[in-house]
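In what follows, a structure is listed as structure tokens, so that the remarks can point back to it.
The complex appears here minus one protein chain, its other protein chains still in place.
On to chain A.
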Amino acid sequence: MTAADLAPILSLRQIRKVYGPLEVLHGIDLDVRAGEVVALLGENGAGKSTLSRIISGADQPSSGQMTWLGAAYAPATPRAAMDAGVGMIHQELQLLPQLSIAENVFVGRYLTSGGRIDRRAMEERAYTGLQRLGLDVSPSRLVEGLSTAKQQLIEIAKALTLNARLLILDEPTAALGGEETQLLFRQIERLKADGVGIIYISHRLEEIRQIADRIVVMRDGDKVQEFDHGDVPVRSIVEAMVGRSLDRMFPAVPTPADDVMLEVRGLSAPSGSFRDISFAVKRGEVFGIAGLVGAGRTELVRAITGADPISAGDVVLDGKVLALRSPRDAIRNGVVLVPEDRKLQGLVVDHSIAENIGYANFDTVSRSGWLTSKRLSRFADASIRKFGVKGRGEQNAGELSGGNQQKVVLAKWLARNPKVVVLDEPTRGIDVGARSSIYDTIMDLARQGIAVIVVSSDLEEVLGVSNRIMVMAQGKQAGILDGADANDVSVMELATL
């Protein structure tokens, strides 16, 4: 008997999800049977997380039906889903380190007898769950100090103890080493034998082939392909994931000069989030950095711009090794960062546009430390006009659209005439019209001889704006591709190494 012969335990029909004006899921059908592993794949933003949030009760569908064990299923909260037998194991572990394993399993639903917490009953039941996974730890032990892999398994044991019959595992191996991954896979085999259904989300395509019984590929909120076996060539999966590109317009990328502006030699982070990175960016070059979420791209560019510490290696600008202890050091040398999160890192949202532009330019706006509002607004108005920000200097930055906010952040830096501009996810959350004007700005910078580094999770964007593309995977550089030769498949192949 194979799993495929059984009736599904979970069925989704025409699930749609709308956020404001945006439909992020366009009618998804999905079946999961007892004892099978369904791999759910797709690029960042394809809709996997939204779908798993809906199944696990963290979010509700805008329309469509779900059936669970033959009955209609519409969990209003994660707890309702858990009580029905659907458990989600998040990528970021959600255990409380100061509590024991048993307490973590039953947190929020402590077993009691006569009004008192019944520790013994909780520990006994937690122990049964741990046994099912072959885990040899005491349920009275504190979670603090357990390895990530163990904690992952305890999350699973928690779901099992609460009688889960379907588990959603979101990137369960993201923090695991090779051996730990194999341990997890052995436990997953046990669960399959027990008749537990599993939805497995991962970016690591090689391991999908090892563990999955079926593969479902999503793209832009649609289910685009389904493979009824797990042993599919990585290339076919990647092609399904990236699909045919929509026609987006990118301006022509100018040709860089021959001399190197910025060189990075053997750069590593103390946290290990990136290791031994080396590359050189020429004057007037747009250098793209691609990779999956968590590959270490943001950490790398923050280190280059002095925002985060470096444990080894050098950043060399115009042949001079930079001593980077803070963003100030980078800024003084003309290396600036347009950070990933505009609202938390780029702008003080409840201060005015003029002040926000001023914050990076006080040294030029003030005269020996003295600064008048008039001089500040004159300076800001000039920048606002130059970079086409749609807003007045005295307006609060938070009132602007995402695209205009990004232009304010750009204006703040470009007023300094930098030598190297690093943009981390420059168009995230920005509508199409504003995007093209940001692309135009990037090309303008390159034409002026500025070295531009663009980090983006949007493959098409990286491919469209870069002279060369470095692909990162799990903190290491997987390769540098020439823009002319690179395509979505070759980048994704390196990113999923």
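The criterion applied here is as follows: a contact is a pair of C-beta atoms (placed from the backbone, for glycine too) under 8 Å apart; a residue touches a chain by one contact, two chains touch by 3 or more; residues count from 1.
Heads up, the rule we're going with is that contacts and distances are computed from a predicted model.
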Among "NADH-quinone oxidoreductase subunit J", "Cation:proton antiporter", "Sugar ABC transporter permease" or "Glutamate synthase alpha subunit C-terminal domain-containing protein", the UniProt name of the subunit that does not appear here: "Sugar ABC transporter permease"
Options A:Pro256, A:Gly346, A:Gly403 or A:Gly464, residue touching the unrepresented chain: A:Gly346
Residue among A:Leu41, A:Met241, A:Ala307 or A:Leu423 that touches the chain left out of view: A:Ala307
Contact residue for the chain not shown (choose from A:Gly42, A:Gly393, A:Pro426 or A:Gly475): A:Gly393
Among A:Val32, A:Met218, A:Leu376 or A:Leu459, the residue in touch with the chain that has been omitted: A:Leu376
Residues of chain A in contact with the chain not shown: 305, 307, 326-328, 331-332, 337, 339, 344-352, 354-355, 358-360, 362-363, 365-366, 369-374, 376-377, 380, 393-394, 396, 412
